[in-house]
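Missing here is one protein chain; the remaining ones are kept as they sit in the complex.
Each chain gets a letter, A, B and C, in the order it is written, and its residues are counted from 1.
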Amino acid sequence: MDIALEILSWGLLFVGSAFLVIGGIGVVRLPDVFTRMHGAGIIDTMGVGGVMSGLMIQAGFTIVTIKLALIIGFILYTSPTATHALARAALHGGVRPRGDETPEDESGQGNSSSKT
Amino acid sequence: MMAAVALAVLVTMALAVFRSIKGPTVYDRILAVNAFGTLTVVLISVYGFLSERPEFLDLALVYALINFIGTIAVSKYVEFSHMGRPTGGDELGDI
Amino acid sequence: MLHAISLGLVLFGLWLLLSGFFTALLLSLGIASVVAVVWIAHRMDVIDHEGHPIHLTFRAILYWQWLLKEIVLANIAIARVIMARKMPIHPTVIGVTATQKTELGHVIYGNSITLTPGTVTIEIDKDNLTVHALTTDAAMDLKTGEMDRRVTNVEAHPDTDNPNPNANTGEHS
Partner (left out) sequence: MGFMAVIGFAVARLRNLFAVVMLTGLFSLTAAVLYVILDAVDVAFTEAAVGAGISTVLMLGTLALTSSEERVEKSGGSKWALVLVVVTGCVLVYGTLDMPPFGDPTAAIHHHVAPYYLEKSGQEIGLPNVVTSVLASYRGYDTLGEVFVIFTAAIGVLLIIGRPQFGRRRSHRMLVGELHESMRTNVILRVGSKLLIPVILLFALYVQWHGDFGPGGGFQAGVIFASGFILYALIFDIDTARTMIPARTTRLFLVFGVLLYTGVGVAGLFLGGNFLDYSVLAANPVSGQHLGILLVEFGVGLTVAAAMISIFFTFAHQEH
């Protein structure tokens, strides 16, 4: 394999793993559920993306590469949808985001409209 | 070197487990389980790559899929039950 | 109908990518599966310009390149925030208005916001998006509306369904 590709791949793997751990730390350290979502977002984007693309380069052009690409695509596609579903559920479940500066009536509105 | 990547994934998994046990709200747990699922996908991919068996990647794909559906289902359930409870008095009796 | 055919083609491509076996039996099973899935999807009524946005393909690729760069930058910024000893976070909830014309455009915008660490779309109501931002920087970035503009450019005009080729730097307000 090309030495440049090798270096690039290991670099990606390293960066990906680093971001995974940072995201994990974020999930533990950040103060409330909404802020923790940003930590999880790091895992889903940079962490997964880095590690998986590192693996892709390692694999060369085979069916493995294609499947890894599918997995990245799938995670990048589903992650925001799932995060949004969760955020919405939390908002409607009455969790107030910390440091809620602008007065929000979004959740109250959502509840009342659905209660009818 | 691959082992280092796997180790990073495991450490992150441990962090996610910690968060899922600690809570405090159900949403934190859902978030942590979702993250854990994603990490499982990565771990299986790395492992599958190490053992050079591309069929492991199908497994990872299934994980990603199930993880997504599970998260949606759980979020819906939570949202639904919170919103739905107060209105539960409808005894219409049809169906 | 056009969407159904293209969905079928995409699915068959996916089948070939997944399978990697090119025997007659598996290919015919693949075709049968694709037909079955397209039929079910048709019954579910999920095939339309939202469920299968072929009309966006080309500009979506350009947009992805930009989004990828944004994601990387945002990742670095948020990672720095998390690793700082005293996390300089200022969680805020802001409302932004999406200028896209279709719901699909709103969805792309909302998901792009969520995909960029530091901002999460927590509620979407027509063209009003409620966004949770981790830091003031992230909130400011969003407020500039660059992402909004770019998503609007990606979006095809739904009435003509005919992508306008030189709409990559169009001013939109």
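What we mean here is this: a contact is a pair of C-beta atoms (placed from the backbone, for glycine too) under 8 Å apart; a residue touches a chain by one contact, two chains touch by 3 or more.
Everything quoted here is computed from the prediction, not taken from an experiment.
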item: Touched by the hidden chain, restricted to displayed chains; value: A, B, C
item: For chain A, the residues touching the chain missing from this view; value: 77-78, 80-81, 84-85, 88, 110, 113-114, 116
item: Contact set of chain B toward the excluded chain (per top definition); value: 13-14, 17, 20-21, 23, 26, 29-30, 33, 36-37, 40, 43-44, 47-48, 53, 55-56, 58-59, 61-63, 65-70, 72-74, 76-81, 83-85, 87-88, 90-95
item: Residue ranges of chain C at the interface with the undisplayed chain; value: 7, 11, 14-15, 18-19, 21, 26, 29-30, 33-34, 36-38, 40-41, 43-44, 46-48, 50-53, 103-104, 106-107, 110-111, 121, 124-125
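Keep this in mind: only the chains that are shown with their structure count from here on.
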item: Distance between chain centroids, defined by C-alpha means - chain B, chain C (Å); value: 22
item: Where chain A and chain C are represented by their mean Cα positions, the distance between them in whole Å; value: 14
item: Averaged-CA centre spacing for the pair chain B and chain A, given as whole angstrom; value: 12
item: Per-residue overlap in chain C, given as positions that touch at least 2 other chains; value: 18
item: Chain A residues counted as touching two or more neighbouring chains; value: 23, 25, 37, 63, 67, 70, 79, 81, 88, 90
item: Chain A residues within the chain B interface of the complex; value: 10, 13, 16-18, 20-21, 23-25, 27-28, 33, 36-37, 40, 43-44, 47-48, 51-52, 54-55, 58-59, 62-64, 67-68, 70-71, 74-75, 78-79, 81-82, 85-86, 88-90, 92-95, 111, 114-115
item: Residues of chain A that touch chain C when the two form their complex; value: 19, 22-23, 25-26, 29-32, 34-35, 37-39, 41-42, 45-46, 49, 63, 66-67, 70, 76, 79-81, 83-84, 87-88, 90-91, 97-102, 104, 106-107, 110
item: Complex interface listing, chain C residues touching chain A; value: 14, 17-18, 20, 71-72, 75, 78-79, 82-83, 87, 89-95, 110-112, 114-125, 130, 132, 134
